[in-house]
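Read the structure below first, then the notes.
A single protein chain has been omitted from the complex, and every remaining protein chain is retained in its original position.
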Amino acid sequence: MRELTYIAAISEAISHEMERDPDVLVLGEDVGGDFGGAFKVTRGLAARFGDRRVLNTPLVEQSFIGMANGMALMGMRPIVEVQFADFISSGFDSIVQSAATIHYRFGGKVPWVIRAPSDGGIRSGPFHSQNPEAWFVHTPGLKVVAPSNPADAKGLLCSAVRDSNPVIYFESKPLYRSLRGPVPDGEHLVPIGKARVVRPGTHLTMVAYGAQVPQALSAAEELATGGIEAEVVDLRSLKPLDFETVAESVTRTSRALVVHSANRLAGVGAEVSARISEECFEWLDAPVTRLGGLDVPVPFSPPLEDAYRPDARKIAAAARRLAAY
Amino acid sequence: MRELTYIAAISEAISHEMERDPDVLVLGEDVGGDFGGAFKVTRGLAARFGDRRVLNTPLVEQSFIGMANGMALMGMRPIVEVQFADFISSGFDSIVQSAATIHYRFGGKVPWVIRAPSDGGIRSGPFHSQNPEAWFVHTPGLKVVAPSNPADAKGLLCSAVRDSNPVIYFESKPLYRSLRGPVPDGEHLVPIGKARVVRPGTHLTMVAYGAQVPQALSAAEELATGGIEAEVVDLRSLKPLDFETVAESVTRTSRALVVHSANRLAGVGAEVSARISEECFEWLDAPVTRLGGLDVPVPFSPPLEDAYRPDARKIAAAARRLAAY
Amino acid sequence: MSDPLGSQIREALFAAPARPDEPEPQPESGEAPADLPDDLRIDLYRWMRLTRTLDNTMVDMWKQGRGLGGTFSGRGHEGISVPMAMALGPDDVIAPMHRDVGSYLVRGMTPARVFGNLLGRVTGPSEGRDANLHGMGDLSLGIIGYVSHIPQQIPITLGMAMSFRYRGEPRVALTACGDGGTTTGPYHESLNMAALYSAPMVLVVQNNQYAYSTPLDQQMATFAITERAAAYGLTARTEDGNDVEAMFRSIKAAVDRARSGGGPTVIEARTMRMLGHAIHDGAEYVPRELLERWEARDPVDHQRRRLLSEGVSGEAGLAEIDAWARAEINAAVAEAEAAPFPDPGTVSDRIYA
Partner (left out) sequence: MSDPLGSQIREALFAAPARPDEPEPQPESGEAPADLPDDLRIDLYRWMRLTRTLDNTMVDMWKQGRGLGGTFSGRGHEGISVPMAMALGPDDVIAPMHRDVGSYLVRGMTPARVFGNLLGRVTGPSEGRDANLHGMGDLSLGIIGYVSHIPQQIPITLGMAMSFRYRGEPRVALTACGDGGTTTGPYHESLNMAALYSAPMVLVVQNNQYAYSTPLDQQMATFAITERAAAYGLTARTEDGNDVEAMFRSIKAAVDRARSGGGPTVIEARTMRMLGHAIHDGAEYVPRELLERWEARDPVDHQRRRLLSEGVSGEAGLAEIDAWARAEINAAVAEAEAAPFPDPGTVSDRIYA
């Protein structure tokens, strides 16, 4: 299969969906024209689909997401780009109060996708490195996905566009151009709400998503040289969460390590850990371990950011402790 | 000791602090004049301290909280009222991006308190019943407290006003006038970051906060008639979290039930549960159980809201299952 | 911090029962008739009367303890909420606010369903999930349910209008906000975009001089709502919100303009909230004489007098309408009170579409 970068897979998914469905449009800051967004994800779309379907908005997250709510209520399928995931907080009400509640409250459908370029490790500081997914996983009525590789990046985005609900799509900036992989041509859907075992193993289960999946995989390779076989589960969807796949793995390995780049404290990992403890209690041979960002804003300077953030080395170390428990 | 309602204790704390420190002021929607706020918490303050120190603002959470950030940076100590906790999302950036990060990023101090009337059970529907504390517990740089009784309501608020950091104070609307209790006159401080065992017990530990503490206590009374002695830990502070007190209890009882009114999924209870499983693993005789709101907006109609929300009856039932595990 | 000059200006702006210094508003589009047909004028009255009767009944029920939770009266706003919906075509959409029960009724939501929502019954449009006049959406009627967070209805309406532009559909989206709503950030963001994109939308600012307990002069230094709106580059005008015919003409002209590609309009309707902010609020902060002055300009009575004095209708005909409204509402209450509460087993249904 041909290989694409993670970011090219995202672009391909968007143009595939725009081609397929005239109700799909793109909007956000700087997404239009020849420019095509801060990360050039939407470059070329305006030329191909016209300025109307690739709309540059003013700097107004609350209102352009609110506008997407209205478009979606009328049956359009906006793909909204927030320039960095960090700026999703500026449109918070339009997401958590409006889009998230409309279907439950009166049956309206809000089929949009917000693309949120997230995560750090690339020296961007506290306002361009955030991983705010926990806010949205906690909020009823939303769906949240976070692809870890190019094929899923395409397949989850296409599924998100076709979903009848508001879906927040956290794409990992550190993977944009650093990760290449096979991506099916043409139609390719990855179902929302299904995790995937990306590496089989027997001694412990690593549960991760987004940019921490490659880190977990590389930790697993290193561990394997020392005889520890880690199974790696890629959550892919954070909400709905495919807990069955996690449980199936943990009940086999009896040890679980949950990893994400987001702040550990009250992060999505807390939910996963709590559920493992609740539902796999009898199988556990060791306490579930969580790795995540420290309880501080993402710092800029390399030694600080490296101290802040999980990576393959820290994962391997935690896994060794866990395996030895 | 004289008894006050929960809401009177809040009012007393505010006037006590305004009396003590001329830098303390109150601002928010409708807080001023003879009116004194949607719940009348600030009634009488304008007459006593002048209109300037009890400021009615326009309907602009983002900017009046942002304004409080600036006042606080200059050494004032604003007590900000959001009319309902539900509307705190409208000022989200000013809290999670600005106030929360300023000290870490360059050492500025932001000593405000946001008072957020939260929680439901009183038929107020999805937009006047929310418990959004998890968003803020996950965010580095904030402090979060949630009193469960009149004495703590006063003591935590006075401490919050004097704290040098942004503190979000979740007051429980269902307790406002339904709960009376002894409240020390004059100076009374409850330290932020200290939980309290509000009922000793031996068979299991209930961890709760806010309006679920009275529910847990009444469940505990009921359980006692059946021979189950539940210890009840009132967290009081959600961030920083006093995990030592929780661990001390759970290592004695070997069983833990975590309860809050907020949505259970990825709520604060997930963090508490995960930490118990991590740090008390060897002591646990049963999986940690969580009770919280369902993964839907808080519904209005009584049968739906009752189905949505934990209460003494559900707590007792869960505790019985846990004790029998 | 309140500016004493501010309250004087406010008095000057709102005190006089009529504002003779302002010319009668003239419809700007030829499509909006200067002279309204008699049956339309009577219909405006009919819907206002039904709205008022519903409102009175609701207030009485809540005072009698037959309500559930809180609720919002729109008393005094009937001259706005009714024409907001009457001026729309069947394919247009409306996102009303918390006092706009008239808009729901005109749009075809039955009083029984309205009371069903108020009473938390499964027969309400939110099926017991949302409270009072929130969440009463029904897309088959072109109605978007209210989101409490002010002014969420505005960007939603902008988006609906934009979808019509995208698809080339001759439809219009209309919404409203209060004087309080005009001070919020998304109001500014959305009006700027509406002008920029020439969105086919209409926004009615229901300036009732208070946001909850906060009077205009504690909300803004100048009351130039129309001027501020016009500075975005859209059409803006001020109307007497208690004159239902003027409101109808103005909204209709704006709707027609939007439909024909003329872009968005903001209409400031000046009025007064006659009861408290919500049912529990006695509104002691509103000067009694201000209320008395506005009581004399009651929009329902005003229309009634006008129909009689201009010979459009006789006393008997109007009495018949009043009786019809009474009967409709009585039947609706009976139906709603007899309706079941939702099954708690359904609480988690329909979280996703």
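Note that the chains take the letters A, B and C in the order they are written out, and that residue 1 is the start of every chain.
The working rule: a contact is a pair of C-beta atoms (placed from the backbone, for glycine too) under 8 Å apart; a residue touches a chain by one contact, two chains touch by 3 or more.
In this text the structure is predicted, and so the values were computed from the model without any measurement.
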Can you pull out the displayed chains that the omitted chain is in contact with? A, B, C
The one residue from C:Phe115, C:Tyr146, C:Tyr187 or C:Phe248 touching the chain left out of view is C:Tyr187
Sole touch to the unshown chain from A:His128, A:Lys173 or A:His188: residue A:His128
Looking at B:Ala38, B:Ala68, B:Val161 or B:Leu304, which residue reaches the missing chain? B:Ala68
Chain not shown: contacting residue from B:Gly125, B:Pro140, B:Gly210 or B:Gly267: B:Pro140
Identified contact with the non-displayed chain, of A:Val197, A:Ala247 or A:Val296: A:Val296
Of B:Glu29, B:Asp93 or B:Asp119, the residue touching the omitted chain is B:Asp93
Considering the entire assembly, which residues of chain A contact the chain that has been omitted? 29-30, 32-35, 38, 51-52, 55-56, 58-60, 62-63, 83, 86-87, 89-90, 122-128, 294-297, 299-304, 306-308
If the missing chain were put back, which residues of chain B would it touch? 25, 52-53, 57-58, 60, 62-76, 93-94, 97-98, 101-111, 140-141, 143, 164-165
Tell me, which residues in chain C touch the chain that this view leaves out? 1, 3, 183-189, 192, 195-198, 218-222, 224, 227-228, 231-234
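Simple rule for what comes next: only the chains that are shown with their structure count from here on.
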If you average the Cα atoms per chain, which one ends up farthest from chain B? C
Whole-Å distance, C-alpha centre of chain A to that of chain C, is 41
Mind checking the centre-to-centre distance between chain B and chain C? Centres are C-alpha means, answer in whole Å. 37
Centre to centre, by mean C-alpha position, how many angstrom separate chain A and chain B? 31
Could you say which residues in chain A touch two or more other chains, in rising order? 93, 97, 101, 104-105, 140-141
Quick one: which residues in chain C touch 2 or more of the other chains? 126, 129-130, 134-135, 147-149, 185, 351
